[in-house]
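As you look at this complex, bear in mind that one protein chain is not there, while each of the others sits in place.
So, chain A:
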């Protein structure tokens, strides 16, 4: 297919989604060292450099210390948890803790984990695809009232999600959706900010000429979207997916409102229940701590590995 010969396919996924048009002066500029040399400023005094760096180190400690504490606490037995200072390792009991978390109540935790994966993974894949379609349509097609509709959708970004949960609960209970997977999945699929990002990405990544060329070749609109536009939008897809994934993985209020069956809980809600009990029976601390640790490890790994994607998403959202 000749439409495949797209002239401007961004090869590096790390490319700026907003396109160079929006970010004047950015391409090729490595900040920092270059600027210092070319700025013609006198070399910065040692003192202010020391102050600046120590300040950042203190803040970094504040950010990292709680996570470090969780890692250390996750390796401790209940006695050591209360008997030893917070950052001091006790007897290494991580695997015992993991086993306890895994086996509690016949495997409730792995079940919650799986539920979270279902809500976040499938919900976000579907939601991102839907946002992509809509954002692409907003960017590449013209119809009456387009900008008004887009503005209306954008206003949805500002609508407090917690405020929507109660009416949605009542509406869903009328149609029998409360306390099902759908009750948590459906609200997560409508993602106005995703549509906004998708439109920005579509502007930056998919040149109109390529679509015109594809039309000349007689390709249908659907085929053009799937075979031409979507591959070009792949980095944007990942970014929106990440946003939507973290939103749903973090979601706590909505499942709390919608679900009463423990079997359907996501990890967050399950951990919250363990904490509610921990006040009475301290052995739950060990479960809740190790359970929290297990829940954040994949997220942190994913974030570190996929840095450039969320970074480009944040940039697209901010420089507007």
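Just so we're on the same page, contacts are C-beta pairs under 8 Å (C-beta built on N, C-alpha and C of every residue); 3 or more make two chains touch, one makes a residue touch a chain; residues count from 1.
Here, contacts and distances are computed from a predicted model.
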The complex lacks one chain in this depiction; which UniProt name from "Beta-glucosidase", "Spermidine/putrescine import ATP-binding protein PotA", "Tricarboxylic transport TctC" or "Sugar ABC transporter permease" does that chain carry? "Sugar ABC transporter permease"
Touching the absent chain in the whole complex: find that residue among A:94, A:159 or A:208. A:159
Hidden-chain contact residue, picked from the options A:67, A:94, A:114 or A:208: A:67
Residues of chain A in contact with the chain that isn't shown? 22-26, 29, 31-33, 35-36, 38-41, 44, 48-49, 52-53, 55-56, 59-60, 62-64, 66-67, 69-70, 73, 81-82, 85-87, 130-131, 133-134, 136-138, 141-143, 153, 156, 158-164, 166-171, 173, 186-187, 189-190, 192, 195, 215, 221-222, 225, 246, 249-250, 252-253, 257, 268, 271-272, 275-276, 279, 285, 288-289, 292, 295-296, 299-300, 302-304, 307, 311, 314-315, 317-320
